[in-house]
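One protein chain is absent from this view; the other protein chains keep their places.
Chain nomenclature is as follows: A and B, assigned in order of appearance, with residue numbering initiated at 1 for each chain independently.
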Amino acid sequence: MVLTAIRRAEKTRVMPRKRVRKNPHEAETEIALDNVSVSYPLASGAQKTVLHRLNLDIRAGEFVVVLGETGCGKSTLLRLVLGQEFPTEGTVDVDGKRVRRIDARCGYVPQKYALFPDRTVMQNVMYGPENAFCGWTARLLPSFWRFRKSLRAEAAAMLQRMGLRTTDFHKYPQQLSGGMQQRVAIAQALLMRPPVLLMDEAFSALDPSTRASLQQQMHDLWQESRPTILFVTHNTSEAILLGTRLIVLKPHQEGDQESNVLLDMQLPQSSEPLSVRKKTRDFEQLREHVKHCAFRESDFEVERRAVQEMPRRVEASE
Amino acid sequence: MSATGPAFHLTDIQGRPRRLWTQSLSWMLFLVGILLYSQFSVARHKENPEDRVIPSGAQLIQGVKSAVLEQPEEDDPLDATATTWQRVSHGMLWRDTVSSSRRFFISLLLLIPAILLGLHMAVFPYAEAFFLRFFLFFDKIVALSLLPILFIVFGIDEWSKIMLMVIGVGPTLMLDTYNIAKSVPREQVVKAFTLQSSSLDVTYRVILKQILPQIINSVRLNLKPLALFLFAGEMIASTDGLAYRIAIMRRHMGMDIIIPYLLWVAALLFAMDALLRFANRRLHPWY
Partner (left out) sequence: MRSFCPRGILKCKAGKYPRQQSLGRAFAANGALLVALAFLCACCTPGYAAAPTFTVGWSVYAGWNPYFYMARSGILKRWADKYGVVIKVQRFDYAASLDAFVGKNIDACTMTNMEALDMPAAAGVDSTALIVGDYSNGNDAVLARSGLTLAQLPGKRIMLVQKTVSEYLLERAFEVNGLGAQIPRLRLMNTSDSDLVGAFLGDRNNPAAVTWKPLVSQILAQDSGVHSLFDSSKIPGEILDLLVVRTDILERPDGSGVRFAKAIAGAWYETVAQLASGAPAAIAGSAAASGDSVASYKDQLRTTYLFSSPKLAEQFAEGATLRQKMDLVRQFCFRHQLLGQGVQSVDDVAIRYPDGSVQGKTNRVRLRIDATYMQMAAQGKL
């Protein structure tokens, strides 16, 4: 009885294999936001609208960067896709299905607390796929151990790809630097092969040189396997360097009829290293243009405030 | 202090006392305590050689001997041929320790559901809505005042004492677990769900696993309240146990037995605390 139940569980929960597209030439819609509004009732009785009539269509393989000043609703957008928050109006679909709860359709890399502190790097990375393979009732079956063995090799490859040394595999997160932790977090999310990878200010807490190297790595990674990425940031350079599509949001003003989207543009791609591209004239011009659109204050000022408000903002909106 | 090294005054925060110093300083208060005690004892015995309030060293040794080797008087006497081990295992200290420990550990076991309830309250919104307000209030009830009701519900025997301990410490431990679990960053829960965890996975394999060391620390802090409730219960109604013996000895000022008993209880609690601390360090190297 028990054994058959376990077998059934094992059958139904299969590790997501590499996704096959029906038509390789026409990329399907991965994330669809249809007429989405989000508003909160305030203590005064008024309504605070964060997102207004947002229509967004993100296709598979796009690297979408969401940029905007503080309070423009970019984190809300990300939480909508994640399933941590729900629209007051309109619908959100990911991978062709309505978002009703947080699930494995999205990979998630937050700014902090991305890793489980009680597990080693390897355990952290393997946690998700193990869950996907079977529930913990079926863990005694030999098939699980075989799967685990192959998974371990895959995880090791992924970690090495992200720049970790094998000696780091059995360390606990707190023994690693912030940059290393984020690398592990990305590997952890990617190993699940989610339809969508969500990155919420993932590099904001890192120092500039670590940040640059992680950006390069992210860029290479996308070039290689073209996952769908929704990347939220408040840093203009980062946005332009990484994305294939840039969405700039503006805060919703009372009485505004149009949506929050200020700018929705495709970005030019090139294969040269980011550090080289950063120094080109084109890049400089583009950056000035976007910055001018996106921020009413100086970038420095926004960045300072954003960093200050970051942790509180997450809590306050929950 | 060496001539070449930096010189720090005794009251300097920057001071770096040597190991020999820190070690000997840490024993200082023990020494002072013993000296003061013997001082009082000697002074009192000068005035009254039979004083029982602050027993002398010889009285204490005699007290320890009879506590360890002599049987409680309510038991049938052993025959004269009994070995030392038989005498110890039938001695009052051992018998009392066994019966008190049994109560202690049973209630400790019964506290596990309380901890899990606290965890569930923190994780499951419906459980939180259902339980939290009640237990916030229930926690404030002074458990000792419930004793007459406990006697009626659980009888006068073991269970009323055990339930006194559980009711006294359980809500505190539960609410502490709740707070600890609540302070786990939201990102962890979100992340776990994106890694295809079930709700139970999140509760037990993500949250419980990472707050376990904090829960153990909370249990360590609650060992003393637990012992306090045990003592209160045993003093009010019992036929054996460490506090029972102390209550009986108090009737005729048997401080020569009471003081060894108190030190023994302190040592047991200290050992238990050390054991938990050690286990915490070994089991959770990441903490």
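Following the convention adopted for this analysis, a contact is a pair of C-beta atoms (placed from the backbone, for glycine too) under 8 Å apart; a residue touches a chain by one contact, two chains touch by 3 or more.
Everything quoted here is computed from the prediction, not taken from an experiment.
Enquirer: Considering all chains of the complex, which shown ones does the missing chain contact?
Expert: Counting the whole assembly, the omitted chain is in touch with B.
Enquirer: Among B:T22, B:S38 or B:S183, single out the residue that touches the unshown chain.
Expert: Touching the chain that is not displayed is residue B:S38.
Enquirer: Any idea which of B:H9, B:R251 or B:R282 touches the chain not displayed?
Expert: B:R251
Enquirer: Extract the touching residues of subunit B with respect to the undisplayed chain.
Expert: Touch with the absent chain occurs at residues 32, 35-36, 38-40, 42-44, 46-53, 59, 62-63, 66, 70, 73-74, 76, 147-148, 151-152, 155-156, 235-239, 244, 247-248, 250-254, 256-257.
Keep in mind that, in the parts below, only the chains that are shown with their structure count from here on.
Enquirer: Taking each chain's centre as the mean position of its Cα atoms, how many Å separate subunit A from subunit B?
Expert: 48
Enquirer: Show which residues of subunit B lie in contact with subunit A when the two form their complex.
Expert: These residues of subunit B touch subunit A: 185-188, 190-198, 201, 205-206, 209-210, 212, 284-287.
Enquirer: Touching subunit B in the complex: which residues of subunit A?
Expert: Per the stated touch rule, the residues are 13, 82, 84, 101-104, 106-108, 110, 112-114, 116-118, 127-128, 131-132, 135-136, 172-174, 188-189, 192, 194, 314-315, 318.
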